[in-house]
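A single protein chain has been removed from this complex, and every other one stays in its place.
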Amino acid sequence: MEVGIVSYGAYVPRYRITPQEIGRVWGSDGEMMSKGLQIFSKSVPQSDEDVITISVEAARAMMRRCDVDPMDIGAVYVGSESHPYAVKPSGTIVAEAIGCSTEITMADLEFACKAGTAGMQICMGLVGSGMVKYGVAIGADTSQGAPGDPLEYSASAGGAAYLIGSRDIIAAINHTASFTTDTPDFWRREGQDYPSHGGRFTGEPAYFKHVTAGGKLILKNMGTKPDQYKYAVFHQPNGKFPQRVAKMLGFTDQQIEVGLLTPQIGNTYSGAVPLGLAAVLDVADPGDRIFVVAYGSGAGADGFDISVTENMARYDRSKAPLVRQLVEDKRFLDYATYAKFRGKIRIQEANS
Amino acid sequence: MATARFWRENPSRYNLSASKCGVCGKVFFPPRGVCSTCHRKSIGKMQGLRLSGEGEIYSYSVVHEAPSQYEMLKPYVVAMVRMDEGVMLTSQVIDVDPPEVKIGMRVHTTLRRVGEDGPAGVIYYGYKFAPIK
Partner (left out) sequence: MREVAIIGIGDTKFGEMWEAGFREIGIQAGLAAVEDAKLAAEEIDALYVGNMSAGRFIEQEHVAALIADYSGLARDHIPATRIEAAGASGGLALRQGYLAVASGMHDIVVVGGAEKMTDVGDVVATEIQASAADQQWEVTFGATFPALHAMIARRHMHQYGTTREQIAQVSVKNHKHGSLNPKAQFQREIDLNTVLKAAPVADPLGMFDCAPFSDGAAAVVLCSMDKARRYTDTPIRIRASAQASDTLALHARSDICTFEATRVAARKAFKQAGLEPKDIQVAEVHDNFTISEILAIEDLGFFPKGEGGKATVEGQTAMGGKVAVNTSGGLKARGDPIGATGVAQVVEIVHQLRGQAGKRQVSGARFGLAQNVGGTGATVVVTILEAA
């Protein structure tokens, strides 16, 4: 049975802050950080937004673009590292908000930045085995970096939703494979507000090792070469890593350009590859082949080989905002307002 | 712990679940079991429907003195919106600068956090309005 993407939707909050503004407050050279990371602004959620509201926006956009009956959805997975609850799933609220029936299987996922793509793989299995007709996989985050920490320059918010099914698919997922090891490059302990990381350990033994291994696995299993793909989407913790890993695997800057959003909106963690892929699908034509490798710290890489089908010509993207439109709809904030939105300023509960 | 009181209204707060009188067609939000115009004649004839979420601003205000759960959002815009189905709802208007808000502005609903039962309590989600671009 052919399994793939039936519809997709995206959401990015409209507020932004620049590395220069962050650096100004912490006495760092924000301009230099910006150039070093190749990040020029990052998205900031309002205080009434969270992974659940972002997931609902993306999932509703996904449903508006197709005419699938939400009652036919059999599974919902929300992957994030900033679920609003530590215990109580985000996905049940999303499922009700898009009109699913009570006959669904649902669980929240966590695997750092690749929880969204992990959800896609699970849905592929459920659909491919005939267990469900349609599955929804969402990757969304509102991650935070500790104030003054380098991560603060990149950690941002956003998400995308994918409807996985076997009929009327607009992009077939020809193959998926993952490369997983126990590598503690970036983590957050229960009860801690902000994550910790291993500094430069997050590079070569973590991101690059896993993304290249995952990428090579896809190329080997499919017997393909990089130049056979029109687009490539890699996990993008900053603007530089995906450019480097693309070269390491033999992909060009042009191939990764459309799916590289971090320079404008920062690293949306579990939303990063799902949003990058959505940006590609916004412009892809039937016959286009897409190479995807997501990365999650801890660590693992999920690879996908995707082919856009003839059905894409009939797919009406205009029913929901394109990723480009979401990226362009922006308002810049100063650090104080950003800190207020992100709850970095502690407010004591008024008791009188 | 107001958990159940909010939970039982989820269909209306998440999905704008409303009702329509089968006799005169008047739409009610939140849903009602009896029409205020047709009274007894409407019992058993009220139909469920979901509002489309689109409407126009009937009046609005920029709130500067906010209740404790909205301290972080002030000043925020609150508006009464006449939905396309005829019924009127009250909620905040987001993703807009206060000077841009006008009576007659077209808006649509979007899901946002509308409150929580304290930092350890349940989070309430519901509709807020955003301008239709």
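A and B label the chains in the order they appear, each numbered from 1.
FYI, contacts are C-beta pairs under 8 Å (C-beta built on N, C-alpha and C of every residue); 3 or more make two chains touch, one makes a residue touch a chain.
It should be emphasised that the depicted structure is a prediction, and the values quoted were computed from it without experimental measurement.
K.L.:
Touch as defined at the start, partner being the missing chain; which of B:Asn15, B:Ser42, B:Ser91 or B:Thr110 qualifies?
P.N.:
Residue touching the absent chain, from the options given: B:Ser91.
K.L.:
Take the complete complex as the reference. Which residues in chain B touch the chain that isn't displayed?
P.N.:
Missing-chain contacts on chain B: residues 5, 9, 29-30, 58-68, 70, 73, 75-76, 78-80, 88-92, 98, 103, 114-115, 124, 126-128.
Keep in mind that, in the parts below, only the chains that are shown with their structure count from here on.
K.L.:
For chain A versus chain B, what separation do you get between their C-alpha means, in angstrom?
P.N.:
Each chain's C-alpha centroid was found; their separation is 30 Å.
K.L.:
Within the complex, which stretch of chain A touches chain B?
P.N.:
Contact set of chain A toward chain B: 14, 46-50, 52-53, 56-57, 60, 84-85, 93, 96-97, 99, 329, 340-341, 343, 347, 349-350.
K.L.:
Quick check: in the complex, which residue numbers of chain B touch chain A?
P.N.:
Against chain A, chain B makes touches at 10-11, 14-15, 68, 71-73, 94-95, 110-114, 118-119, 123, 125, 128, 133.
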